[in-house]
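Every protein chain but one is kept in place in this view of the complex.
This part shows chain A:
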Amino acid sequence: MAEAPPETAKHVVYCGVCSLPPEYCEFGGTTKKCEEWLQKEHPDMHERLYSEDALNANMATLSVEAQQRAEKDAKKKAAKAEAAEARLAEEKASAVVNIKRVERNKRKFVTLIQGLEAQGMDLKKTAKDMAKKFAASASVTKIPGGGEEITVQGDVADDVWDWLVEEKGVNEDNIEITEDKKKKGAA
């Protein structure tokens, strides 16, 4: 190894589906999708990795028994990955984002947004984005019943709605806006 000539950095392609180098896709559980992705993005590599010869060569190095075990394992993994994905998609489809306008002090409002984590968003980052977008302070606060919500200062309920639908791709039907007036007795 010490004699290895200095080489410059290699450029490595990573699979767009499972993020591994494409040659390891077969162990990832999403092999089917990975293959399709590779075929589209890097046809030459696809040719090399998924040709008949390559597959046979892979198989030849293992004993029959080991092959069967590996295959069984791979199937299980694939099924698991699929199930997880389906569940995630379902959760995302059914989860409701709740936007609430709360009166803080007669004409002052805060906007509370709940349920964003189910849409696969990182609350802390989203809060930061919102703060920038709406030029208002936004923070992640704990709610008494457990879980967290984003609090944005000011009445931005409708803006948040637009923003979520347009930029974050949240389904319109999954967003609810409610108004909560009586937080404190109006002075």
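Heads up, the rule we're going with is that contacts are C-beta pairs under 8 Å (C-beta built on N, C-alpha and C of every residue); 3 or more make two chains touch, one makes a residue touch a chain; residues count from 1.
As a convention for this text, contacts and distances are computed from a predicted model.
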Name the chain not shown, per its UniProt record: "Glycine cleavage system H protein", "KLTH0E01958p", "KEOPS complex subunit" or "Translation machinery-associated protein 20"?
"Translation machinery-associated protein 20"
Take the complete complex as the reference. Which residues in chain A touch the chain that isn't displayed?
1-2, 4, 6-12, 18-21, 23-24, 27-28, 57-58, 61-62, 66, 70, 73-74, 125
